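Of the protein chains in this complex, one is absent; all others appear in place.
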Amino acid sequence: MNVYQFSSPATFYPFAGWLAPWFAWSAALLAIAGLWIGFAVAPTDFQQGEAYRIIFIHVPTAWMSMFIYLVMGFWSVLALAFNTRLSAMMAQSLVPTGALMTFIALWTGALWGRPTWGTYWAWDARMTSELILLFLYFGVMALRNAIDDPRRADRACAVLTIVGAVNIPIIYFSVQWWNTLHQGASVSLTAAPRMASIMLIGMLVMAFAAWFYTIAVSLWRVQAIILERERSASWISALPGLAGALR
Amino acid sequence: MLEVLELAARRGDAVLFRRLGFRVEAGKMLVVTGPNGTGKTTLLRILAGLTLATAGRVLFRGEAVAPGSPKLRAECVFVGHLPALKDEFTAEENLSSLVELSGVRPTASQLRAVLSEVALDAQRALPARVLSQGQRRRIGLARLSLLRRPLWLLDEPATALDTTGLALLGQLIARQLAAGGAVVASTHQTLDLPPEHLEWLVLA
Amino acid sequence: MMDFLAMGGYGFFVWGAYGVTAVVVIAELSSLRARRRAAAQLAASMPHSEDLP
Partner (left out) sequence: MAGAGMSADVDSGAGVGAALRWSVERDLRLALRSRSELGVQLMFYVIVVTLFPLASTPERMLLATMGPGVLWVAALLASLLSLPRLFASDFADGTLEQIALSPFPMPALVFGKILAHWLTTGLPIVLLAPLLGIQYGLDGTALWIVTLSLLIGTPILSLLGAIGAALTLGVRGGGSLLALLILPLYVPILIFGAGSADAVRAGLSASANLSLLGAGLLIALVGAPLATAASVRIALD
């Protein structure tokens, strides 16, 4: 077997099970700290009042939505280059969480936009690109469900993810260009109140919370995918307490 | 000429075969038989470089070949279940298009000669749409006779062939073996070929 | 406590945002738990014979 012996699903499965809870707990603690900063420590903004506190959810999830897609691209390149099933499973495990983060970013952005600009959707450059990113996630999901053979689904989704990842910067640039052309340099989400350092810290803490949450969820999900794909492999019978609730 | 080591293949999560090994020497024909669904087609597609094996290696003249490798594509011809004909094209157009795709530029007279050889003279200018399955198969045989390739991979080549078609197929294979080529074919019909050239692989 | 919920008049928007986020995260976690349990049962019910890489 090639040098990536340790990356076989059988050896990765217990490792993922051991690692995931650590990330889950640290995500929970970071989230609590972030919310505490967001609501108790950060001052009321003189311009937007309390509405700006939504940024502590909106900005981290927006960052994560794009970051997750690029990580999926990374795993997809590995899956195609080295033909390793595990990398394809990792890419597959990230898709639902990525789509979820994108949805949250859009939802919170709209609720923040209403009090700030008076409308839920103002074709802001970042929000429009976020919406297109959501379509990219749905595209990968739809392709995954449309192909039955797992190996072909892995490789087809890998190609689509890579093509999508290459297009993300182009989409963001073209939407930015389109936005400034038509609306001029209107108030966009980035022109939020001057970034007091406390707000930045709050957002960074929430960003790490979202990141660790994503890692934990994708590790748990990749375990489920491994079980689904390798259900008849012999190493599965050695798993402790398989029939019971999976730890 | 062709060697297979420790080959394994899966379809979905069903294992088709595992640790499969065999050699095919020049001038020899390997007949792959076995009930349906045992992976005969998958094996041939792996040898042709269309499908990825889950394990094992394929050596062509001692050199390992990966799927889609240029060496394999230049030296081997694969005839699958589908006759690879365009319904809109005539028999002659189909033949010349397929042969040119393999990098060989036949003259019009060669095309006509080989078509008459497979008894498709009258149907030369008919669109493939109107030809019978057997006639469409014989266009495939005409292609085989035009291409000089050392390795033939034939997936159920005898299907839909009538007696004259079968005789033609036998002749073509005999000529290929005599010219030092090798053939791997999955088939159920017994072809009247000298047994000393044949080897059998039964997939259970 | 009441003014905390009021959020300076923006309560609907702030809690609308955080509330939906919480709901969506909980939904993902519970569907993940269900998928893991189903996968475990599926794997447990199968004969384990192949040792294909």
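Each chain gets a letter, A, B and C, in the order it is written, and its residues are counted from 1.
Everything below uses one rule, namely that a residue touches a chain if its C-beta (ideal position, glycine included) is under 8 Å from a C-beta of that chain, and two chains touch if they have at least 3 such contacts.
Nothing here was measured: the structure is a model prediction, and the numbers come from that model.
> Quick one: jot down which shown chains the absent chain touches.
Touch partners of the hidden chain, whole complex considered, are A, B.
> Just one of B:T38, B:S102, B:T159 or B:T187 touches the chain that is missing; which is it?
Of the listed residues, the one touching the omitted chain is B:S102.
> Looking beyond the chains shown, say which of B:L43, B:L85, B:I139 or B:A185 touches the absent one.
Touches the omitted chain: B:L85.
> Which residue numbers on subunit B touch the omitted chain?
Touching the chain left out of view, subunit B contributes residues 48-52, 67-68, 70, 73-74, 76-78, 80-89, 93, 97-98, 100-106, 110, 113-114, 117, 145-148, 175.
> Considering the entire assembly, which residues of subunit A contact the chain that has been omitted?
Against the missing chain, subunit A presents residues 80, 132, 135-136, 138-139, 142-143, 146-147, 151-152, 155-156, 159-160, 162-164, 166-167, 170-171, 173-175, 177-178, 181.
Everything below uses one rule, namely that only the chains that are shown with their structure count from here on.
> Just curious, how far off is subunit C from subunit A if you go by their C-alpha centres, in Å?
One centre to the other, that is 14 Å.
> Roughly how many whole angstrom separate the Cα centroids of subunit B and subunit C?
53
> Please set out, as single numbers or ranges, the residues of subunit B touching at least two other chains.
none
> Two or more other chains in contact with one residue: find those residues in subunit A.
If we look for residues of subunit A contacting two or more partner chains, we find 231-232.
> Would you pull the subunit A residues touching subunit C in the complex into a rising list?
Against subunit C, subunit A makes touches at 1, 8, 39, 44, 49-51, 53-54, 57-58, 61, 96-97, 100, 103-104, 107-108, 111-112, 114-115, 213, 217, 220-221, 223-225, 227-228, 230-237, 239, 242-246.
> What residues of subunit A sit close enough to touch subunit B in their complex?
So the residues of subunit A touching subunit B come out as 83, 148-151, 229, 231-232.
> What residues of subunit C sit close enough to touch subunit A in their complex?
4, 7-11, 13-14, 16-18, 20-21, 24-25, 28-29, 32, 35-44, 46-53
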